[in-house]
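One structure, as C-alpha cells, below. Some questions next.
What you see is part of a larger complex, with each chain still in position.
Note that the chains are named A, B and C in the order they appear, and that numbering of residues resets to 1 at the start of each chain.
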Amino acid sequence: GGGNNSADGGKASYAFVTNGVDPFWTLAESGVKAAAADLQVKADVLMPAAGAVEQKSMLEDLMTRGTTGIAVSPIDAANQTDFLNQVAEQTILITQDSDAPDSSRRVYIGMDNYDAGRECGALVKEALPEGGTVMILVGRMEQDNARRRRQGVIDELMDRSHDNTRFDPPGAVIKGEKYTILGTLTDQFDRAKAKANAEDTLARNPDIGAMVGLFAYNPPLILEALEQAGKLKEVKVIGFDEAERTLQGIIDGDVQGTVVQNPYMYGYKSIEVLNALHNGTDTGADADGFINISARQIKKDNVEEFWADLKKKLGK
Amino acid sequence: MSSDSPKTLLEVRGIGKSFPGVRALNGVNLHLVGGEVLALLGENGAGKSTLMKILAGVQPADEGQILMDGEVIEIGGVQDALDYGIALIHQELNMATNLSVGANIFLGREPTKRGLIDEATIYKNSKGFLKMVGLNVDPNTIVGDLTIGRQQLVEIAKALSVDARVLIMDEPTSSLSQKEAETLFTVIKDLRKRGVSVIYISHRLGEAKELADRVSVLRDGENAGDLPRADINHDKMVKLMVGRDISQFYARTIHKPGEVALEVKNLRTPAHPTHELSFKLHAGEIVGMAGLVGAGRTELLATLFGVTPNLGGKVWIAGTSIDAQSPQEAINAGIALVPEDRKQQGLILDMTVRENMGLASLKRESPNGIFMNEAREAEITALMIKQMRVKTPNDRQVIRYLSGGNQQKVVIGKWLAMEPKVLLLDEPTRGIDVGAKQEIYGLMEDLAKRGVAILFVSSELEEVMGMSDRTLVMHEGRITGELPRDQLSEEAIMQLATGNTEAA
Amino acid sequence: MKQFISKFIGSQSEGAKRILGIFVLLMVVYIVTAIINPNFVGAYNQENLIRRTSLFGILGIGVALVIITGGIDLSLGSVVCLVGVGVPWLITDQGWAPWIVLIMAIVLPMLIGLSHGLLITKLRLQPFIVTLCGLLIYRGVTRGFTGDQTAGFGNELKGLRWIATGEIPLFPGFGIPFPAIILIVIAVAVGIFLNRTIYGRYLLALGNNEEAAKFSGINTDRMITLAYVICSGLAGLAGLLFVLDLNLAQPVDFGNFYELYAIAAAVLGGCSLRGGSGTILGVIIGTALLRVLRNMMNMAFLGFQRAEFAVIGAVILGGVIVDELAKRAVAKKRAAQKQK
C-alpha cells in the first residue's frame, strides 16, 4: 500500500520528478531504484504526462504527503522559480537534468545541453568532412534542452564561438561556409509524424547530406525512413541518446554516432545527494551547487562496451 | 353571425410556394372573418399545412400577399406572426420533451418576476388551460412521459394560452378520441363567441360539419372552391376535395372468422401492471378497438409487438405460444404493427420513400439474407405508391418532405408489404384523406379476405363502426366490453369507453 | 432551501437522480483515499483540490452550456492556450499595459465564441468541424506569434496573480482559494441563468427540439450563439486563471486536452451529448471527481503512477456501471411494489 510511503513511516522517502515520460527517464528510474536499494531508503519516480500543470500538482501532492526530499527536472525554470522556492521551504529540493539557477534549490545535477549539441555537431563534421546539407529533427523546440542542443549543433557547424545564449529562429535556412542547415522539423512526439518528417525531408531534398535526430526516438525513425527509401548509408545519420536501434545503427555503420547523457547517473546521484543533504554529509557539489555528469559521443569504437553496460544497468 | 357586414380579418392573396420538384401552392386565396371558424380541407399533399406554416411565419412564401385588417403585412418569422396574433397548432407534435407541461405551454412567452421565470404563475395558468382542454395532468409532469394523445392536448392548451386573434389548428384531433374532441369543440365554439377566428384543418369531415361556418377546399395547391355553412355536407366536401364522388365508404362484407390467429390470456402491460387482458382474434377478422386517450390501447399493442415487456400472461399465434421480447421476434412470429407515433416510431425521416417502404421487408426479400434486393424494393414501393396514391415526386424523395398524410401512407405500406399473419394497426388513418382512407379500408378488407387477422385501434368512432366485425372497448387499462357488429352504436361504445359496463 | 437547491440544479428531477450516482462515487473515492493516506484530508491538500476543481470547473460550466444546445466545443483547450500564453507574453515580453491585455483576454475569447456561433447557426456548419478548426487555429496562432517561447510573469504582477493564488483565510491553516469564489459566482450565475431565466429555458428547449423552440418564436440562432460566446469567454477566463496560478505557459501544450476534461466532467455530471439536459452542480461534481482521482493517485497509489490513467478510467467506468445497475434495481423494486 502507498500509505507506507508517507514520511511518518520513519524511513526517509525521496521523490524523483521528471519533466515528462520517456525511455530516458526509465533509465534514470533504474538509477533511482539502484540508489534506493544501496542506501536503504524509499524513492519514487513521478513522470508527469501532461506538462507543467501536472508537474505542479505532483509537487504539491508530494509536499502534502510529506516527502523528505525531491529531485526535480523543472519544465520551465524561469517561471517556476517562485513555486520551487515554496517547495524548497517545505522539503529538501534539488534539480536534475534541467536547472533552476535562481531558485533556492540546493544542488543541480546535470550537464549542459549546449555542449552536448556541439558534440553532436562534431559528429556531423566527421560524417560530412566535405560539408553538405543538414536537416535537424526534434520532438519539440520549446523545451530548453532541445533548444540548446540544436543551437550547439548549429554553432559547431557554423564554427561560431562558444555562446550558449545565442538563438537562431527555426524556419530560416542557415548557410555556413561548408554546411547548410535546411531547417528544423518538429513532431510533437507523434511518432508517425516524426517518420513522416524524415520522409518528407527525403522527398524535398533527395540529395541531403545528413539528418540529425535530437530526441531519443528521432534517429530510429530516420533510419526507418532511410531504409524504406533505400538510402541507408547514403544519407548520414547523427543521433542523440541511446535507443537500441540507434546503437545497432552505429554497429551496422548506418549511424555516424550518437551523443549520450547519463540518465542512470542522474537518477542514482539525485538520491545519493538528497540522502547526503538529509543526513548533513558532503554532496560533492561545487560552489554553485553543480554536479556535472557530462555527455559523451558513442561511435563505432565504443558502442559495444557502452551497450553492454547499459543492458546491465537496465537489468536485462 | 352578427347583423352588420362581417369585417375581413385576415386575407391571403395569390400565395405561391415551391419545393424542389413540387409546386405546393399556386395562386392561393383565402380570407377569414372575425369570429369565424373556417374549415380548410383537401387531400393529403394539397398544401394545407404549407399555407398555414406560411401564415405562422415558419416558412416564407415565394409570392403573394398577406393582409391583416386590410393592410399588407410581412411575416418574417414565428415571432412576427405571434405579434400579429396568429398562432398555429402544428400537425406534427413539436414539444420540448425534456421540459414540463407548463414550461411547454408557456415556451417563448414565459411570465417573469424580477427577471426570473415566474413558475408559480405558469403553474397556475397552465392548470387553467389544461382544464379547458380536459387534460388532467400536473403541469410539472415532463412532456416526454405523456402519450401522444395527451401531448396533442398540451399543444392545444399551448395555442389557447396565446391570446390569438387567429388560431390555426392543423389536424388537432388526429390522435384524439371523440370525448376529447368534443371538449375541444366546446373550446372552439367558446373562442368563436369571443371573436377569435379559427382555421380548422381535419380529415374527419364530420368535424367540419359540426364546427365550420364555412369550408374552403384546396386541391393540388390551388383553390378548389368554398362551401357556405348551409351547403356543408359530406358528399359536397368530398367532391370538392377529390374532384369526383366517393360513395360506398365502408365497403364491408362480413367475414366468416377462421381459426384463432391470435390468442391473448391474462396479459399485463407495464402501464397497468395489475390489469389482466384476454381476447382472441381469428384469421380473416377485422377487430376494432375503441377507447379514450390513455385507455391503454397503445400499450397493449406495444406489448404484443415486444416493444414493452410482458409482465405475465401468454400469447399464442395460430396456436403456437410466443413470448416476443423484441419487435424482431414478434415479426418473425408473423405480427406487424403500424405504430401510432409515425415520426418517432414509424419513419426514418431522413431516408427516402423507397428506403422507408422497404425497411421492414429487407430481410424477407433478400436473396441470401445479406444483400439487398433493390429491384424488389423498387417494385414494392412502386406498387404501394400506386395503390395508396402516395403523393411524392418520386420514390427517392426524402420522406421528411412529404405531407403528413402521405407519410402515414408510407408507414402503412411498409407493413402491408410484409404480409403478416396478424396485423396490428394503431390509429392507421391518422391524418389521412378521405380518398386514401378508402384505399386503406380496401386494403384491410383484401388482407382479411386473404386470412390476415387485423386488430385496429382507432379513436374515430365512425371508422370503428364502419370497419369492424367485432369491437373491443378499453377503459383505464381494462377491456370493458366486446360488441359484435350488430350491437355497435356510438352510445354503446361510449358507455364502455367511460367505464360504464352495466349499460352495455 | 431544498426547493432552492432543486431549482438551482435543474427543474428536472432526472437531473438530481443523475447527479446522485456521481456524487456517491466522488464520496467513495474521497473516503478511500482519506483512509489510505490521512494527509489527503489535510488543509493544504484540500485547498489544492479546491483550487484545481475551480479552474477546471469554469471550463466545464462553459462547455456544459454548449452541450445543452446539442453542440460541442473542442477549441476550449486552445483558447486556454491563447489567453494563458498571450497574456504573459503581451505583458512581460511585449510590455503592454496589463489593463489593456486583461480587457483583450476577456473580449477576444468572446469574439471567438461569437464566430463559432455564427458559423454554426448561420452557415449551418457542424460544431465539431468548426471548433476542431478552432482547436488547430488558436494553438497554431499562439505558437506562431510567440515563436513557441514559454511565457510567464517571472516575479512580476504578484497582485494580479493573487486572483488565482490567493485565498480567503477561514481558520488557521485553511482558507478558501480565491478561484473557488470565482467558480461559485459563475456557477450560481449560470445556474440561475439556466434554470430561472427565460433564456436558460430557451436553451434547454432548443437543445431538446430545435424545431419546437423555433415554432415557439424563440430566436434559436441567437441563443445557440450566446452559448458559444459564454463558453469561449469562460475558457478565456480559465486560461487567465491557469497562467496566473502556474506563472508559466508553453504554447505547445498549455491547455492540451482540457476540452476533453471539460466535456468529460460535463457528461459525467449529467449532460447528454444529444442536448437538452445538464445541471451546473453536476458539472462541478464531475470536475471534482476527475481532480480527486488524479490527486488520489499521487496521494495513495504512488507506486502505480504508470497505470494512473487505467485506474481513473476503471473507477469512472465502474462507477457509472454500478450507478446504472443500482438505478435499474431500484426501478425494478418499485415496479414490484406497484404490482402489490
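Operating definition for what follows: a contact is a pair of C-beta atoms (placed from the backbone, for glycine too) under 8 Å apart; a residue touches a chain by one contact, two chains touch by 3 or more.
Keep in mind it's a predicted model, so treat the numbers as computed, not measured.
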Copies per chain type across the whole file come out as A x1, B x1, C x2
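Here, only the chains that are shown with their structure count from here on.
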Identifier of the chain whose CA centre is least distant from the whole-structure CA centre | C
Per the C-alpha centroid definition, the whole-Å distance linking subunit B and subunit C comes out as 44
Whole-Å distance, subunit A centre to subunit B centre, using C-alpha means?
-> 73
Separation of the C-alpha centres, subunit A versus subunit C, in whole Å, is 35
What are the residue numbers in subunit B that touch two or more other chains?
-> none
Quick one: which residues in subunit C touch 2 or more of the other chains?
-> none
Residues of subunit A touching subunit C in their complex?
-> 1-3, 5-6, 44-47, 50-54, 56-58, 60-66, 75-76, 78-83, 140-142, 169, 188
Which of the residues in subunit B come into contact with subunit C in the complex?
-> 56, 58, 77-79, 81-82, 88, 90, 94-100, 103, 107-110, 112, 115-117, 142, 270, 273-274, 311
Subunit C contacts subunit B in the complex at 11-12, 14, 192, 196-198, 201-202, 204-209, 211-219, 276-277, 335, 338-339
